[in-house]
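Have a look at this one before I ask anything.
Apart from one protein chain that is not included, each protein chain of the complex appears where it belongs.
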Amino acid sequence: MDAVEALATEETPHAETTHSAHSGPHGYSARKDDHVKRLRRIEGQVRGLQRMVENDTYCIDILTQVSASTKALQSFALSLLEEHLRHCVADAMEKGGAEAEEKVAEATAAISRLLRS
Amino acid sequence: MDAVEALATEETPHAETTHSAHSGPHGYSARKDDHVKRLRRIEGQVRGLQRMVENDTYCIDILTQVSASTKALQSFALSLLEEHLRHCVADAMEKGGAEAEEKVAEATAAISRLLRS
Amino acid sequence: MDAVEALATEETPHAETTHSAHSGPHGYSARKDDHVKRLRRIEGQVRGLQRMVENDTYCIDILTQVSASTKALQSFALSLLEEHLRHCVADAMEKGGAEAEEKVAEATAAISRLLRS
Partner (left out) sequence: MDAVEALATEETPHAETTHSAHSGPHGYSARKDDHVKRLRRIEGQVRGLQRMVENDTYCIDILTQVSASTKALQSFALSLLEEHLRHCVADAMEKGGAEAEEKVAEATAAISRLLRS
């Protein structure tokens, strides 16, 4: 919602490959490249896990690699969440009222899902 | 690494004490296909996350998908761990002594890493 | 308990910046009683764990109870965090600038600690 307004004043929200200085409608948009790179590394880790299984790698070594991938995903989630709080939630809070309440409840629910996963 | 070498010299994985139908040198070998399929789905989820970031998907929706991927990885780890206990640790326990102690300590350390990740 | 009652008679915690109905200096102050009650139940669970160990309860049953206590603590943390975002972080965001940035970084670090624990 807040994103829409931010977008309204922005001439070219994300024309081609403008990946810097808040080029998109969400909190994380400024770091899109970083996030995609990070996720590619995680994708590589998961492909590595497949090779480990195919090559009969020792179970415990696979589990160690799973822990590393899970940690990397959680760490990605945390950086996304931080930007979400810093931008989307902050925008909602500026306007105050029901929308702010909603955004906080929504973020808390997301944190709860991360904790349970 | 050690697993691979052990594998090279091993003619008959563990002839006498072969627990059920596992065809390879590790507990999870019988379900290798399942595991690889599962990991491919997780790889697909992580690629989906990249598309979500690229398409400016709402942060919270990305976080929900991260939770799903983390849960899938943990679930994979648990099934691997179960087979490890059922086979590798069971084998070591049959022989008893220091090796059994070691295997249990090693499995516990792996569980601890999963809990902390 | 008496601290909570004392709070009720507290004149004006921080008059100017009082956001909505919270009666104390922190986001969670309005629900102090609830929180303390909740923590007492968790304390009771931990005492129950001691009895279980003393009475030689089966290991797995103790582990189930540990999971319940951990979940209860996480759930308490989440409700505290939600109120913190709703009040303390919102206050900082209203003022904006460095303080808001700091509060968000601080909250993110706390979430990270919860995820790793």
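Annotations
Letters A, B and C mark the chains in the order given here, with residues in each chain numbered from 1 onward.
In the analysis below, contacts are C-beta pairs under 8 Å (C-beta built on N, C-alpha and C of every residue); 3 or more make two chains touch, one makes a residue touch a chain.
As the structure is a prediction and not an experimental result, all values here were calculated from the model.
Along chain B, the points of touch with the absent chain fall at residues 74, 78, 81-82, 85-86, 89-90, 93-94, 96-97, 100-101, 104-105, 107-108, 111-112, 114-115.
Interface with the hidden chain, as seen from chain C, comprises residues 1, 3-4, 7, 24-29, 32, 35-36, 39-40, 42-43, 46-47, 49-50, 53-54, 56, 58-60, 62-64, 66-71, 73-74, 76-77, 80-81, 83-84, 88, 106-107, 110, 113-114, 116-117.
To be clear about the criterion, only the chains that are shown with their structure count from here on.
Residue numbering at the chain A/chain B interface overlaps substantially, since over half of the positions present are found in both copies.
Put simply, the chain nearest the middle, going by average C-alpha positions, is A.
Residue numbers of chain B whose C-beta contacts span two or more other chains: 116.
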